[in-house]
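For reference, the structure I am asking about is given below.
As you look at this complex, bear in mind that one protein chain is not there, while each of the others sits in place.
On to chain A.
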Amino acid sequence: MSTITETRPVTLTAKDFATDQEVRWCPGCGDYSILAQVQKIMPGIGVPKENIVIISGIGCSSRFPYYMNTYGMHSIHGRATAIASGLKASRPELSVWIVSGDGDSLSIGGNHTIHLLRRNFDVNLLMFNNQIYGLTKGQYSPTSEKKKITKSTPYGSIDHPFNPLALALGADATFIGRSMDRDPKHLQTMLTRSHQHKGASFLEIYQNCNIFNDGAFEIFTEKSTKMEEALFLEHGKPLVYGTARDKGIKIEGLRPVAVQLGNGVSEDDLWIHDEKDFYKAQVLVRMFDDPQQSVHFPRPFGVFYETERACYEDIMQMQIEETIATKGAGDLDKLLRGREVWEIAG
């Protein structure tokens, strides 16, 4: 295997992943931070640049490939997941990243998203959730909250919004996580974890659209409220939150219960996060309260769930190899001849 060590001695930096294209998101858009974090982790993931492919659909986030000096395709609305499926199925060795938004992957492309997850292609689906349609200038999206006033809902939205992580879990995704544009460290960790996971990774990234839906996630991202409203999950650690880290989540039966630490309640009584626990993951993804309600749970961030399941492209390849091993490689002449042949003599 000496050839491999010889070929790539250069270490790349985030800059090597930037392109000469002018970045065209609105100033202040959360997409800038996400781009920066992706560029930052790329040199460290151990994949040669030419083996990385970024596929996007349509929407503000979907301009992403133009700004990444890898292979990339800015495709059509909702179909990045399906294009990535075909690419990964045919070229399993590539590192395939899908960049998509809430409209792209949950509305027009909702069907492909759930099928990609259940098939478990080893790809990373980064779903930038800004709860609005930005590119088309401000209509509500499938993740917008009820009663939201937008251009297409002047009397308030009557749509019940999706809970994206519950949807992904329902589709049997093997990796489910949530992060935010305003927490670069956390986002970098989540991006790396998504990459490391063998299987389909569904990473929801809260992304501020400062033009059409400014402050949608402020309560989770602003210093003043973040520690009270956001619950950062760590594998093997208790579910603790609060500015003074004085609050926690217990599990009673099938229900989470928020508790105040002290007065006989210690961290030992709390729910210990286990990324591998499918049943607890069902409860975690449902901690999705409207933070405007007077009583509500904090919103979890981090890796909710991770499991191993054979990847579609590997099984596909295995079937081919097994067939060739047992039957031999295909013989075109034998195929064309078939079984019943007759000869016409001149």
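Descriptive notes on the structure:
Note that in this section a contact is a pair of C-beta atoms (placed from the backbone, for glycine too) under 8 Å apart; a residue touches a chain by one contact, two chains touch by 3 or more; residues count from 1.
The rule we apply is simple: contacts and distances are computed from a predicted model.
Name of the non-displayed chain as stated in its UniProt record, restricted to "Molybdopterin synthase catalytic subunit", "Carbon monoxide dehydrogenase large chain", "2-oxoglutarate ferredoxin oxidoreductase subunit alpha" or "Glycolate oxidase": "2-oxoglutarate ferredoxin oxidoreductase subunit alpha".
Among A:Ala244, A:Val295 or A:Ala329, only A:Ala329 touches the chain that is left out of the view.
Touching the omitted chain from chain A are residues 19, 21, 48-53, 55, 58, 65-66, 68-76, 79, 82-91, 93-94, 111-112, 115, 316, 319-320, 323-324, 327-330, 332-333, 335-338, 340-346.
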